[in-house]
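A single protein chain has been omitted from the complex, and every remaining protein chain is retained in its original position.
Now for chain A:
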């Protein structure tokens, strides 16, 4: 066959041609640029214009960063050193670094305590955020809130310890009664926790110096530390509360349903700043002087209420997105309400709600800066108040606000990156 074929045509290639590299314009950087930057005259024009602006911004901002001065003690001194050149006075950051992070009245020799609490926070949330982290760490996570409270506020270790003991007692009571019904377990747990904490509060009162470190007033807590405390505490409290509100709103029991609806609609209808003013100003009238509830606690309660109402609505969206069949399937398996919610409905509904929840969490974290209007010195409050009002640093704007932007961006961007990662991890649908 091949012979005949060889005679019938003039030329037959007998070896394979070596692979040629693609034309320069169709490979590598050039191809990428042609496709992405210079496709058509309009895109080319846009690219050139953008490059021009990027160039202007970089050349404009570079000397400001490069000439930045880091070691003066006042704005006037810094301007003297710059001597008319463009340059940033970053020395405000170095000089007031501790104030920006911890506020201006937190005891200096205790700075290690919130720092340690922050490091431990990373350890404690690791098992919650990453399924691959060692499971044993969850025990540490459970203990962490009490440890962190002790580290930041100081005082005797017995106070957080008693609360912990109370909660553990509540947990065992819950386990005991859970077999009868979930609600019974919840009530029994709650009652025993309250009883144990109430009875146990005598212990720290009688021995205020056991394992005591220097106590710090709430008023002395400030700087970015305050934003972190408010952000972490309020997000972690408002998530369970939001789930309960969302379930309550769907409940068939009219009283629970109406309480939840009224709470959610009322809170959503009021600006956060109004709630903060209520926490700061109005509540003060209702307590006799001297018996004030801690201001940070009041603010935590208000922000938690606010964000739990929003999270409840986000989760309600997730619940509504589940097909009716899922609820019916859970019922047909013979699961009771608590079991069907825990095992079938919520895992799916929460997965759907992740982007919304993260959206609320990021918003909440940024909203913690609103406490500066009720004269608490969070990061923004520190900048607006004490630092810009000091005779040394009056007039420094870009450096300070740039720092605040930078810090908040890091935190919020990591939260959003994490949520995208989590969505990919939990994706079980077909793509």
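As a working rule, contacts are C-beta pairs under 8 Å (C-beta built on N, C-alpha and C of every residue); 3 or more make two chains touch, one makes a residue touch a chain; residues count from 1.
Following the convention adopted for this analysis, contacts and distances are computed from a predicted model.
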Protein name as given in UniProt for the chain not displayed, "Amino acid ABC transporter substrate-binding protein", "Lactate utilization protein C", "Nitrogen fixation protein NifU" or "Phosphoribosylformylglycinamidine synthase subunit PurQ": "Amino acid ABC transporter substrate-binding protein"
Selected from A:41, A:112 or A:285 as touching the chain missing from the view: A:285
Residue in contact with the excluded chain [from A:138, A:301, A:335 or A:373]: A:373
Absent-chain contact - pick from A:68, A:154 or A:386: A:386
Chain not shown, touching residues in chain A: 73, 75-76, 79, 95-96, 99, 104-105, 108, 219, 277, 280-281, 284-289, 292, 373-375, 377, 381, 384-392, 394-395, 397
